[in-house]
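All protein chains but one are shown at their positions in the complex.
Right after this comes subunit A.
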Amino acid sequence: MKKRSIGVTAMTLLLSFSMVLSACGGNGNSGNKANGNNNAAGVGSEESASGDSSGEKVSLSFWTMFDGGDGANMQSLVDEFNKTHSDIQVKNTKLAWGEYYTKLITAVGNGNGPDIGISHSSRLPDLINQGVVTDLDTVATDAGVDWNTFNQNLLDATVVDGKHYAVPIDTHPFIMYYNVKLLKEAGLLGDDGKPVMEQSADGFLNFLKTLKEKLPAKVTPFALANANDDPYRLWWALYSQLGGNDLISDDLTTADIDMEKGIQAADYIQKLFTEGYIKKNDPDFYKNFQSGTAAIMMTGVWATGTWESTKDFEFGAMPIPKIYDQEATWGDSHTIILPTPKKEDSAKRKAAITFANWVADNGQIWAKAGHIPSKPSVLEKQEFKDMPYRSDYASVASTVKFNKPSVKTAQIRDNVSFKFLNEVWANKMTPAEAMDKMQKDVQKTLDE
C-alpha cells in the first residue's frame, strides 16, 4: 500500500511538473503562431536562421499599432511589398495601441524586439534616449535612400542631434471638416464649394455666429470634445499661429511658456465654449458631426476615411482657419523605426530600410485613411489626386508645428497640458491661472 502511494505521489509530481512545463511551451507556441499569422503559407517560421545563412531571403518582423482602416491599409502595403520583393518578407504583427510603446520598449530591452517598428515622431526622442531605436544614416546611404525626397518639415521632426532616426511615412495634422448642407443652409458656402469665411479671429467668430443664428437651435455650430486631445490640439495650433514657441526652452531643460500668447489662445477657445458655439460636455462630438447635427468640427485627418464611409454624408475638409499671424496647426507623424537589435545584422537592416522607404514611396495606399503622405512626389501621383478631400489639406504638411524633441513631450501633454486646459474649457479656471500652473508643472516634469 505504502509503496504504491509513493509511486502515485511521484507520478503526480511528474505530471504536475510536466503540466507546468507544457504550459510554458504552450505559450511559446502560441507566440510563434501569432507572429506567423500574417505570413503566407509555406514561408517557414525559422525565418532568420535559414534566410541569413543562404543569403536568399530576408525575413523581417514588423510591429504596428494600427487598427481599423489604418490597420487594413498597412496590411495591404505589407502584402504588396512582399509580392514585389522576392528577396524580402515582412511579417506584420498588430499590437494593441494602448500597450504598444510599453511592449516595444520592454521587448527591445530584453533583446526580443522586432526588426521594424512604428513610432510617432513625438515619441522618438524618448525612444532614442532609452536606446530603443538606432540611427539610420549609414544604412540609409547603403540602401540608397534619398532624404531629399521627403517633406522637409516632417523629416526635421525625425532628426535629433543631426542624425536621422526614423523614416516618416505620413503626417496626420489637425484640420477642419464642414457639413456642406448645413453651410449652404446658412448661406456660408461659396460657389467653389468652400466655406465663406474671413481668415481672422473675428472672421471665424462671425462665421460661427452666423451659423448659430441661421441654423436650428439643435444644430451645434462647432463640434469639439470638451476635454483632452482635440481642444488641446486647437489650443496648440492657435498658440503656434501666434508665434508661441513650444512649452519648453530650446535647450529642453526649462519650462518656457509664452504666457501672453498662451493666454490669448486659451481665452479665444474658452469663449467658444462659454458663448455656446461649442456644445458643453458633448459626450460624442464625432457622432454629433457624423449624424449631421453639427456644422463644423475639428480633429485629425484620420477622420476623413470615417466620414467617407458614412452614407449620404456630404462634407468638406480644409486646413484650420488662419486665425492669427501665421499658418500653423497641431500634427504628428507616423514613422518607421529600426529598433535596437540584440545582434547587428546588416542584411536585415538594409532590407528594413528598403521597406520603410518603399512604404513612403507608396503613400497613396496609406493616404486612404486620410493621412498626408510624407513624400511630395506621392502627391503628384494620379492615384492620390483621384482621391477626394486629401488634396484640399495636403498643403498642411508644411505648416504643422511639431513639438521640440524632448523626452518629456508625451508626459507634458498628457499630465500637464490636458489637466489645466480642461479646467479652462469647463470655465473653472482662468486662462492666466492655467498658464501659470502649467509653467510650474512643466518645470516639475522636466526636473523629474
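Observations on the model:
By our rule, a contact is a pair of C-beta atoms (placed from the backbone, for glycine too) under 8 Å apart; a residue touches a chain by one contact, two chains touch by 3 or more; residues count from 1.
Keep in mind that, in the parts below, contacts and distances are computed from a predicted model.
Entry comment: the absent subunit's protein name, as recorded by UniProt, is "Sugar ABC transporter permease", drawn from "Sugar ABC transporter permease", "Gas vesicle protein", "BtrH N-terminal domain-containing protein" or "NAD(P)H-flavin reductase". Checked against the hidden chain, the listed residues A:I116, A:V132 or A:I169 yield one contact partner: A:V132. Of the options A:D161, A:D312 or A:E448, the residue whose C-beta touches the omitted chain is A:E448. Annotation for subunit A: contacts to the undisplayed chain at residues 2, 5-6, 9-10, 12-13, 16-17, 20, 102, 105-106, 108-109, 126, 130-132, 226-227, 279-283, 410-411, 414-415, 419-420, 422-423, 426, 428, 448.
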